[in-house]
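Since the structure comes first, as C-alpha coordinates, the remarks are kept for the end.
Heads up, one of the protein chains got dropped from this complex, but the rest are sitting where they should.
Then we have chain A:
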Amino acid sequence: MSAVTPIDVPIDNATKRQLKAGERASERTLTKRTKKRLTSRGATIASLIIALVWTVPTFGLFISSIRPAALINTTGWWTIFQNPGLTFDNYSQVLKAGNSQLNLGQAFINSIAITLPATLIPLTLASLAAYGFAWMNFKGKNWMFIGVFALQIVPLQMALVPLLSLFSRGLTIGGVQLFAGLNASGSYTQVWIAHTIFGLPLVIFLLHNFISELPAELIEAARVDGAGHGQIFFRIVLPLTMPAIASIAIFQFLWVWNDLLVALVFADGEVAPMTKLLAEITGGRGQDWQLLTSGAFISILVPLIVFFALQRFFVRGLLAGSTKG
(Lines give C-alpha, C1' and ligand atoms only; values in the text may rest on other atoms or scores of the structure.)
Protein backbone atom coordinates (compact mmCIF):
# COMPACT_ATOMS: atom_id res chain seq x y z
CA MET A 1 0.00 0.00 0.00
CA SER A 2 2.72 2.41 0.86
CA ALA A 3 4.86 3.07 -2.16
CA VAL A 4 7.78 4.86 -0.55
CA THR A 5 9.85 7.06 -2.80
CA PRO A 6 13.45 7.06 -1.64
CA ILE A 7 14.47 10.46 -0.40
CA ASP A 8 17.28 11.86 -2.48
CA VAL A 9 19.81 13.92 -0.56
CA PRO A 10 21.75 16.01 -3.04
CA ILE A 11 25.17 16.35 -1.55
CA ASP A 12 27.98 18.00 -3.32
CA ASN A 13 31.16 18.10 -1.35
CA ALA A 14 34.64 19.41 -0.99
CA THR A 15 37.65 17.86 -2.61
CA LYS A 16 38.13 15.26 0.07
CA ARG A 17 34.89 13.61 -0.88
CA GLN A 18 35.54 13.73 -4.59
CA LEU A 19 35.38 10.00 -4.93
CA LYS A 20 32.12 9.70 -3.10
CA ALA A 21 30.76 12.58 -5.11
CA GLY A 22 31.65 10.74 -8.27
CA GLU A 23 29.75 7.70 -7.12
CA ARG A 24 26.80 9.83 -6.28
CA ALA A 25 26.85 11.55 -9.64
CA SER A 26 26.55 8.21 -11.36
CA GLU A 27 23.77 7.29 -8.97
CA ARG A 28 22.01 10.47 -9.86
CA THR A 29 22.06 9.70 -13.56
CA LEU A 30 20.79 6.25 -12.70
CA THR A 31 17.96 7.80 -10.74
CA LYS A 32 17.19 10.02 -13.68
CA ARG A 33 17.09 7.09 -16.04
CA THR A 34 14.89 5.12 -13.67
CA LYS A 35 12.63 8.09 -13.28
CA LYS A 36 12.37 8.45 -17.03
CA ARG A 37 11.45 4.82 -17.38
CA LEU A 38 8.90 5.05 -14.61
CA THR A 39 7.18 8.04 -16.15
CA SER A 40 6.80 6.61 -19.64
CA ARG A 41 3.34 5.85 -21.03
CA GLY A 42 3.67 2.08 -20.68
CA ALA A 43 4.72 2.43 -17.09
CA THR A 44 1.76 4.68 -16.38
CA ILE A 45 -0.66 2.14 -17.80
CA ALA A 46 1.02 -0.67 -15.89
CA SER A 47 0.83 1.24 -12.64
CA LEU A 48 -2.83 2.02 -13.26
CA ILE A 49 -3.53 -1.69 -13.71
CA ILE A 50 -1.58 -2.54 -10.58
CA ALA A 51 -3.47 0.12 -8.65
CA LEU A 52 -6.75 -1.37 -9.87
CA VAL A 53 -5.77 -4.92 -8.93
CA TRP A 54 -4.75 -3.64 -5.51
CA THR A 55 -7.89 -1.60 -4.94
CA VAL A 56 -10.53 -4.09 -6.04
CA PRO A 57 -10.29 -6.34 -2.96
CA THR A 58 -10.40 -3.34 -0.66
CA PHE A 59 -13.40 -2.07 -2.54
CA GLY A 60 -14.99 -5.52 -2.31
CA LEU A 61 -14.40 -5.55 1.41
CA PHE A 62 -16.08 -2.18 1.71
CA ILE A 63 -19.14 -3.29 -0.32
CA SER A 64 -19.43 -6.49 1.69
CA SER A 65 -19.27 -4.55 4.91
CA ILE A 66 -22.37 -2.55 4.02
CA ARG A 67 -24.48 -5.51 2.85
CA PRO A 68 -26.91 -7.36 5.09
CA ALA A 69 -25.60 -10.55 6.65
CA ALA A 70 -28.04 -12.78 4.76
CA LEU A 71 -26.93 -11.44 1.39
CA ILE A 72 -23.23 -11.72 2.21
CA ASN A 73 -23.66 -15.35 3.08
CA THR A 74 -25.43 -16.22 -0.17
CA THR A 75 -24.02 -13.98 -2.92
CA GLY A 76 -20.74 -12.26 -3.81
CA TRP A 77 -20.22 -8.52 -3.43
CA TRP A 78 -20.02 -8.04 -7.22
CA THR A 79 -23.66 -9.01 -7.48
CA ILE A 80 -24.71 -5.96 -5.52
CA PHE A 81 -26.78 -4.59 -8.40
CA GLN A 82 -28.73 -7.83 -8.90
CA ASN A 83 -29.17 -8.23 -5.14
CA PRO A 84 -29.52 -4.71 -3.83
CA GLY A 85 -29.62 -3.98 -0.15
CA LEU A 86 -27.50 -1.64 1.89
CA THR A 87 -27.21 -1.48 5.65
CA PHE A 88 -24.92 -0.16 8.33
CA ASP A 89 -26.01 -2.90 10.71
CA ASN A 90 -22.64 -4.60 10.43
CA TYR A 91 -20.94 -1.48 11.67
CA SER A 92 -23.28 -0.83 14.54
CA GLN A 93 -23.11 -4.52 15.49
CA VAL A 94 -19.37 -4.86 15.25
CA LEU A 95 -18.74 -1.77 17.33
CA LYS A 96 -20.74 -3.38 20.11
CA ALA A 97 -19.38 -6.89 19.57
CA GLY A 98 -16.59 -8.12 21.77
CA ASN A 99 -15.93 -9.97 24.96
CA SER A 100 -17.03 -9.40 28.50
CA GLN A 101 -14.44 -6.70 29.10
CA LEU A 102 -14.73 -4.47 26.09
CA ASN A 103 -16.30 -4.02 22.68
CA LEU A 104 -14.74 -3.14 19.38
CA GLY A 105 -15.51 0.57 19.74
CA GLN A 106 -13.48 0.69 22.94
CA ALA A 107 -10.79 -1.46 21.35
CA PHE A 108 -10.53 1.07 18.55
CA ILE A 109 -9.78 3.74 21.13
CA ASN A 110 -7.30 1.36 22.75
CA SER A 111 -5.57 0.83 19.43
CA ILE A 112 -5.11 4.57 19.05
CA ALA A 113 -3.99 4.93 22.65
CA ILE A 114 -1.41 2.20 22.13
CA THR A 115 -0.23 3.14 18.66
CA LEU A 116 0.34 6.88 19.00
CA PRO A 117 2.72 6.74 21.99
CA ALA A 118 4.29 3.55 20.66
CA THR A 119 5.16 5.49 17.50
CA LEU A 120 6.11 8.82 19.03
CA ILE A 121 8.26 7.52 21.88
CA PRO A 122 10.61 5.37 19.77
CA LEU A 123 10.87 8.04 17.08
CA THR A 124 11.77 10.72 19.61
CA LEU A 125 14.35 8.56 21.34
CA ALA A 126 15.71 7.21 18.07
CA SER A 127 16.14 10.59 16.42
CA LEU A 128 18.10 11.81 19.43
CA ALA A 129 20.17 8.65 19.46
CA ALA A 130 20.74 8.81 15.71
CA TYR A 131 21.96 12.40 16.00
CA GLY A 132 24.31 11.36 18.76
CA PHE A 133 25.71 8.49 16.76
CA ALA A 134 26.07 10.60 13.65
CA TRP A 135 27.41 13.92 14.90
CA MET A 136 28.76 13.57 18.41
CA ASN A 137 32.08 12.15 19.40
CA PHE A 138 32.29 10.01 22.47
CA LYS A 139 34.22 7.00 23.57
CA GLY A 140 32.93 3.63 22.45
CA LYS A 141 30.56 5.19 19.92
CA ASN A 142 31.27 2.68 17.19
CA TRP A 143 30.92 -0.31 19.48
CA MET A 144 27.65 1.01 20.80
CA PHE A 145 26.38 1.53 17.31
CA ILE A 146 27.37 -1.98 16.30
CA GLY A 147 25.53 -3.18 19.39
CA VAL A 148 22.37 -1.34 18.41
CA PHE A 149 22.71 -2.60 14.88
CA ALA A 150 23.15 -6.18 16.10
CA LEU A 151 20.03 -5.96 18.26
CA GLN A 152 17.97 -5.98 15.09
CA ILE A 153 18.61 -9.66 14.64
CA VAL A 154 17.21 -10.60 18.05
CA PRO A 155 13.83 -12.18 17.34
CA LEU A 156 10.99 -10.44 19.07
CA GLN A 157 9.54 -13.75 20.26
CA MET A 158 12.71 -14.51 22.20
CA ALA A 159 12.33 -11.37 24.28
CA LEU A 160 8.71 -11.92 25.24
CA VAL A 161 9.26 -14.05 28.33
CA PRO A 162 12.17 -12.07 29.81
CA LEU A 163 10.35 -8.83 29.19
CA LEU A 164 7.17 -10.11 30.79
CA SER A 165 9.08 -11.27 33.84
CA LEU A 166 10.87 -7.91 33.99
CA PHE A 167 7.55 -6.11 33.98
CA SER A 168 5.93 -8.27 36.60
CA ARG A 169 8.82 -9.10 38.91
CA GLY A 170 11.38 -6.40 38.29
CA LEU A 171 15.06 -7.14 38.02
CA THR A 172 16.87 -9.02 40.77
CA ILE A 173 20.52 -9.98 40.46
CA GLY A 174 22.12 -12.08 43.20
CA GLY A 175 19.37 -11.32 45.66
CA VAL A 176 19.68 -7.56 45.14
CA GLN A 177 16.64 -6.03 43.57
CA LEU A 178 17.72 -3.42 41.03
CA PHE A 179 14.21 -2.23 40.39
CA ALA A 180 10.77 -3.42 41.27
CA GLY A 181 8.16 -4.78 38.93
CA LEU A 182 6.08 -2.29 37.01
CA ASN A 183 2.90 -3.62 38.49
CA ALA A 184 1.15 -2.12 35.54
CA SER A 185 -0.90 -4.89 34.02
CA GLY A 186 -4.17 -3.49 32.81
CA SER A 187 -2.55 -0.23 31.74
CA TYR A 188 -0.92 0.80 28.48
CA THR A 189 2.55 1.26 29.97
CA GLN A 190 3.75 -2.28 29.31
CA VAL A 191 2.77 -2.36 25.68
CA TRP A 192 4.21 1.10 25.07
CA ILE A 193 7.54 0.09 26.52
CA ALA A 194 7.53 -3.22 24.66
CA HIS A 195 6.84 -1.62 21.30
CA THR A 196 9.42 1.07 21.97
CA ILE A 197 12.06 -1.50 22.80
CA PHE A 198 11.27 -3.66 19.79
CA GLY A 199 11.17 -0.71 17.45
CA LEU A 200 14.24 1.24 18.54
CA PRO A 201 17.13 -0.67 16.91
CA LEU A 202 15.75 -0.49 13.40
CA VAL A 203 14.49 3.08 13.76
CA ILE A 204 17.82 4.27 15.16
CA PHE A 205 19.65 2.55 12.33
CA LEU A 206 17.45 4.00 9.59
CA LEU A 207 17.47 7.51 11.02
CA HIS A 208 21.21 7.37 11.59
CA ASN A 209 21.72 6.57 7.92
CA PHE A 210 19.72 9.61 6.96
CA ILE A 211 21.05 12.05 9.55
CA SER A 212 24.68 11.15 8.94
CA GLU A 213 24.18 11.94 5.25
CA LEU A 214 23.33 15.56 5.99
CA PRO A 215 26.16 17.75 4.67
CA ALA A 216 28.82 18.12 7.36
CA GLU A 217 29.25 21.77 6.44
CA LEU A 218 25.69 22.43 7.49
CA ILE A 219 26.32 21.18 10.98
CA GLU A 220 29.63 23.00 11.12
CA ALA A 221 28.02 26.23 9.98
CA ALA A 222 25.51 25.92 12.80
CA ARG A 223 28.29 25.25 15.29
CA VAL A 224 30.18 28.32 14.14
CA ASP A 225 26.92 30.28 14.29
CA GLY A 226 26.87 29.56 17.99
CA ALA A 227 24.48 26.62 18.22
CA GLY A 228 25.02 23.85 20.74
CA HIS A 229 24.00 20.25 20.17
CA GLY A 230 20.44 20.86 21.34
CA GLN A 231 19.92 23.79 19.02
CA ILE A 232 21.57 22.03 16.10
CA PHE A 233 19.28 19.08 16.65
CA PHE A 234 16.03 20.97 17.00
CA ARG A 235 16.64 23.80 14.55
CA ILE A 236 18.70 22.16 11.81
CA VAL A 237 18.67 18.38 11.94
CA LEU A 238 15.06 17.77 12.93
CA PRO A 239 13.46 19.96 10.24
CA LEU A 240 15.72 18.47 7.58
CA THR A 241 15.07 14.92 8.73
CA MET A 242 11.30 15.32 8.68
CA PRO A 243 10.83 13.37 5.43
CA ALA A 244 12.71 10.41 6.86
CA ILE A 245 10.98 10.65 10.21
CA ALA A 246 7.60 10.78 8.50
CA SER A 247 8.26 7.69 6.42
CA ILE A 248 9.64 5.75 9.36
CA ALA A 249 6.71 6.95 11.45
CA ILE A 250 4.34 5.40 8.95
CA PHE A 251 6.13 2.07 9.13
CA GLN A 252 6.22 2.04 12.92
CA PHE A 253 2.61 3.14 13.08
CA LEU A 254 1.43 0.41 10.73
CA TRP A 255 3.50 -2.20 12.51
CA VAL A 256 2.09 -1.32 15.91
CA TRP A 257 -1.42 -0.86 14.59
CA ASN A 258 -1.45 -4.28 12.94
CA ASP A 259 0.46 -6.04 15.69
CA LEU A 260 -1.25 -8.91 17.44
CA LEU A 261 1.54 -10.82 19.13
CA VAL A 262 2.88 -8.06 21.37
CA ALA A 263 -0.68 -7.03 22.17
CA LEU A 264 -1.62 -10.56 23.20
CA VAL A 265 1.26 -10.70 25.64
CA PHE A 266 1.40 -7.18 27.00
CA ALA A 267 -1.99 -5.59 26.47
CA ASP A 268 -4.59 -7.80 28.00
CA GLY A 269 -8.10 -7.29 29.23
CA GLU A 270 -9.43 -3.78 29.10
CA VAL A 271 -6.51 -2.33 27.20
CA ALA A 272 -6.54 -4.85 24.33
CA PRO A 273 -6.34 -3.31 20.86
CA MET A 274 -8.60 -3.97 17.91
CA THR A 275 -6.45 -6.70 16.35
CA LYS A 276 -6.99 -8.90 19.36
CA LEU A 277 -10.72 -8.30 19.40
CA LEU A 278 -11.09 -8.90 15.69
CA ALA A 279 -9.36 -12.23 16.09
CA GLU A 280 -11.72 -13.13 18.88
CA ILE A 281 -14.79 -12.15 16.90
CA THR A 282 -13.89 -14.41 13.98
CA GLY A 283 -12.35 -17.11 16.12
CA GLY A 284 -15.21 -17.35 18.59
CA ARG A 285 -18.05 -17.03 16.15
CA GLY A 286 -16.93 -17.94 12.69
CA GLN A 287 -20.52 -17.75 11.59
CA ASP A 288 -20.57 -13.98 12.02
CA TRP A 289 -18.06 -13.19 9.37
CA GLN A 290 -20.05 -10.24 8.10
CA LEU A 291 -18.82 -8.55 11.26
CA LEU A 292 -15.26 -9.12 10.19
CA THR A 293 -15.81 -7.14 7.01
CA SER A 294 -16.90 -4.05 8.84
CA GLY A 295 -14.35 -4.57 11.59
CA ALA A 296 -11.53 -4.95 9.10
CA PHE A 297 -12.65 -1.88 7.27
CA ILE A 298 -12.64 0.16 10.45
CA SER A 299 -9.16 -1.06 11.21
CA ILE A 300 -7.72 0.01 7.85
CA LEU A 301 -9.28 3.47 8.01
CA VAL A 302 -6.68 4.87 10.37
CA PRO A 303 -3.62 3.59 8.49
CA LEU A 304 -5.06 5.07 5.31
CA ILE A 305 -5.54 8.46 6.98
CA VAL A 306 -2.01 8.35 8.37
CA PHE A 307 -0.56 7.46 5.03
CA PHE A 308 -2.35 10.19 3.13
CA ALA A 309 -1.54 12.78 5.78
CA LEU A 310 2.20 12.11 5.79
CA GLN A 311 2.58 11.20 2.15
CA ARG A 312 3.60 14.67 1.05
CA PHE A 313 6.79 14.38 3.09
CA PHE A 314 8.01 11.65 0.77
CA VAL A 315 7.67 13.79 -2.26
CA ARG A 316 9.36 16.90 -0.99
CA GLY A 317 13.11 17.01 -1.37
CA LEU A 318 13.73 19.34 1.53
CA LEU A 319 17.45 19.53 1.10
CA ALA A 320 17.52 21.07 -2.35
CA GLY A 321 19.64 24.20 -2.38
CA SER A 322 21.57 23.73 0.83
CA THR A 323 24.92 23.33 -0.81
CA LYS A 324 25.89 23.96 -4.38
CA GLY A 325 23.83 21.15 -5.90
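The definition used in the following text is that contacts are C-beta pairs under 8 Å (C-beta built on N, C-alpha and C of every residue); 3 or more make two chains touch, one makes a residue touch a chain; residues count from 1.
Heads up, the rule we're going with is that contacts and distances are computed from a predicted model.
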For the chain that's not shown, choose its UniProt protein name out of "Dihydroxyacetone kinase subunit DhaK", "sn-glycerol-3-phosphate ABC transporter ATP-binding protein UgpC", "Nitrogenase" or "Ribonucleotide-diphosphate reductase subunit alpha". "sn-glycerol-3-phosphate ABC transporter ATP-binding protein UgpC"
Pick out which of A:I204, A:I236, A:V265 or A:A296 touches the chain that's been left out of the picture. A:I236
Of the listed residues A:P84, A:G140, A:P155 or A:G228, which contacts the missing chain in the full complex? A:G228
Touching the hidden chain in the full complex, which residues of chain A are there? Just list them. 12-15, 215, 217-218, 220-228, 231, 235-236, 239-240, 318-324
